[in-house]
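For chain A:
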Amino acid sequence: MSKELNIWLDNLLSDIESVQFQRRNSRRVRVDVGSEALPALLELLQGRASYVHLSAITCVDWIEDGQFELVYHVWSYETRSLVSVHTRIPRDPGVYLSIYDLYQPAAFFERDIHEMYGLYFEGSPDMEKFILTEWNGPPPMRKDFDGEAFVNEHFHWEQYHPQWLKDLEEEGGGITVRPEDVR
Partner candidate 1 sequence: MSPGELIIELFLMPLVAFVVGLGMVLMYRRIGARIQRRVGPPFFQPIYDIIKLYGKHTQISHGLIHEIGIIMAVGGYVAAETLLPVPGMSGLADKGGVVTLAYVMMIPSLGLALGVGQCANPNGSIGISRALTAMLAYDIPFILVIFGAAYVYGTTNLADIIAIQQQQGPGGWGIVQMPLLALAALLSLQGIMGKQPFEIYIAPAEIATGPMVEMSGKFMGGLFVMQCFQLYTVGVLYTTLFLGGGEYWLTFLPKIFSVVAIPMMIAFVFPRYRTEDVIRLLWKWPVLIALTGLAVVLR
Partner candidate 2 sequence: MPDIPYKDKGSILGPLKTLGFFARRPVTEPFEPRPAADSYRGFHVNDWEKCIGCSTCQKVCDNAAITMVKIPGLPEDPVLGVRNERPAIDYGRCCWCGLCVDICPTGSISLTTEYVHVCRENELDSYFVLPDPNGIHGKHFDKGWDKTADADLVDLHQQPMGEVEPQQRDDNFDEIVHGFTSQQAIIEASRCVQCGMCHESCPTHMNAPEYIRAIWEGNAEEAVRQIYRSNPFSHVCGRVCTRRCETACSIGRRGDPVAIRWLKRYAMDAVSDERIREIAAEGKVDYISGKKIAIIGAGPAGLTAAYDLVKKGHDVTVFEALDKPGGMTRYGIPEYRLPYDRLDADVEVITSLGVTIQYNTRIGRDIGMDVLERDYDAVVVAIGLQQGRSTRIPGSDHKQVRKAVKLLRKITQGKPFKVPRTAVVIGGGNVAMDIARSLARLQKQQYGEVRMTVAALEDFDHFLADPEEVTEAREEGVVILDSRGPKQCLVDENGKLIGLATLGVVSIFDQDGRFAPRYDDSDEQVHQADMVIESIGQMTDVSLFGDELTERLEWNRGRLRVDENGRTSEPWLWSAGDMVFGPDVVHAVADGHRVAAGIEEYLGVKQ
């Protein structure tokens, strides 16, 4: 099985430049590819190598590099192996191509990434909000959105003051370290 994998991966390498691949074990392959070549690579993977199941699309925000990393996990029912195709695109303006015409499940993942990261996919059938329909803030999964700060700014907490605490405070004790202090 892995032999076949080798053969087609070699073929693939001849077709597309700028592909790096790395086999992690018999069922996991990591492929790094430039963003311009990714749709073609996926098309090859799907068409030639039976990787018909798009397991997931993950977006990772590498804010320090100013990039979004997109990882396409595709699975072949025949060779029983999973290829993770990694590509990086600039964080700004954050537009990329949809692969909906290759893999229909991409619609959900692309929509999800759009609302969570603000990354727009051209050609995706539906870029409307799904989960955050009533959210006006920035795309929350971006690293520059500090969820905890947002919470502290917008919410307040239950102010407990039970009798035992009052008693302790009378005796000179009381709260010393709040959980917020150690975070």
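The set was built so that all candidates are chains of the complex that A comes from, given by their letters.
Here, a residue touches a chain if its C-beta (ideal position, glycine included) is under 8 Å from a C-beta of that chain, and two chains touch if they have at least 3 such contacts; residues count from 1.
In this text, all values refer to a predicted model and were calculated from it rather than measured experimentally.
Peer 1: Pick the one that touches chain A in this complex: which of 1 or 2 is it?
Peer 2: Answer for chain A among the listed options: 2.
Peer 1: Touching residues of chain A toward candidate 2 in the complex: what are they?
Peer 2: 158, 160-165, 168, 171-180, 182-183
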